[in-house]
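With one protein chain withheld, the remaining protein chains of the complex are depicted in position.
On to subunit A.
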Amino acid sequence: MGATLTRRRLLAGAAGAAAAAALGGCGTDDPNTLVVMGNNPAEVTDQDVAEFVHAHPGVTVKFVAVDQSLLTAMFAAGNPPDLVRDQGVNNTPYLVARDLAENLDPYFARSTALSVDKLAPANDVWRYDGSRQGSGPRYGLVKDYSQDAMFWCNTTVFDAAGVDLPSTTEPIDYDEWLDLARRLTKRNGAQYRTYGLVPPFDNSLSAGFINMVSSAGGSIFSEDFSTVDFSSPEAAAALRWYLTYAADQVGSTVARPLPAGSSPTFSADQLAMLGYGYWFSGLVSADDTLAKDVMFFPAPRFGPKRTSPCLAGTGFWIPKRAKHKDLAWAFCEHYFGGPPATRRAQSGWGLPGITSLLSDLPSDKPYQRQALGVQKTELDHFSVLDFSPYVAYTALDASLSQQLRKGIEAGLPAGKVADLINDTLNPLLKLGKELVS
């Protein structure tokens, strides 16, 4: 640094450093470094990575935290990750409409490790043809999946309450489900000894509602997905059910989530029915006591149509502007079609995305055999939910959460809550349509 350093130069240098840092993001130009926005080692294990690196000498896999704000910043800097963990059910139309995700069909066409005919139907949640989800090009793959509207019962709680378990072959309807919850809930004012029910809204409120409305034969969206209408008879009925469930105080709601969370409460014999999918079997396997007390049941029916969709479809997609797309696809071949996929299936943390791996699901313990039996029958009722390309599912969830909470706290009728939701979401959908058109 010499005497020629002036104030102007210093300010210019500082501004330059700021701009460079802001635009730098977390991606990399190194052709041998794969940047993955994923959960390591929880979901992508160190062994998965080591095997990949062994097969691709010189390659380094760098993980960045799964974080929407970080992803936004990386995209804004023009330096997105090479692979992104996400939920296909709620995100695929949104990503495709914004031209963010790479079409994987050409990669499948030249792949020997992964072929379309090996994929489980759940992978269809990652397909979008420009108007409907479930058909058209593929934009991602599920690492595993569940039919998340199914539920688990804690038989200890049922026995203590003297209540009979529901049928494992025929789905009960939502009103019967609520009635069961009322009989199983034991509380003294605000203090609960046992909760009756946590319905399948934990992962995504909007997915839970779309499933209910779909079972009743309706849709929350207009035909072109540019507006929502929660005042329709089917959607209003779903809202009414939720508000009744909240008023009955039989379980977790947006206004009063379970203090300890759903899984720990269920495991502690303080919750009778838990709306989680098959993946919960993996968590149960670590608890021998709980494993003796659980049973798995088909997804309840809200309307005349029996539906049992996947409500998440967690997997990975490759950004269109990723710098190492071929390397990312090579990782996909390993992770979705190689030994990691087999190990995931054997763990029981969800159904495999590759159909042939169904035989690897665990069946050593009685609860695993019972769950697997119910699950295999349920596969016949798998369906793909429709989401709008014009709004992020987080906005759908946020609006539902905020307005339902207001409805519960103020005792508003379903029609008023529907109006509040419509008033929040329709301007967002309008903006979204304007942005992608």
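In this text, contacts are C-beta pairs under 8 Å (C-beta built on N, C-alpha and C of every residue); 3 or more make two chains touch, one makes a residue touch a chain; residues count from 1.
Quick note on the criterion: contacts and distances are computed from a predicted model.
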Among "Multiple sugar transport system permease protein", "Acyl-CoA dehydrogenase family protein", "Oxidoreductase" or "protein-glutamate methylesterase", UniProt's protein name for the complex chain that is not shown is "Multiple sugar transport system permease protein"
I'm checking contacts with the chain that's been left out. Which of A:Gly218, A:Pro298 or A:Gly432 qualifies? A:Gly432
Touch criterion as defined above, residue of A:Val61, A:Val157 or A:Val254 at the omitted chain: A:Val254
List every residue of subunit A that touches the chain not included in the displayed model. 1-7, 10-11, 13-15, 17-19, 21-22, 68-69, 72, 75, 94, 98, 100, 188-192, 204-205, 254-261, 270, 391-392, 394-395, 397-399, 401-402, 405-406, 409, 428, 431-432, 434-436
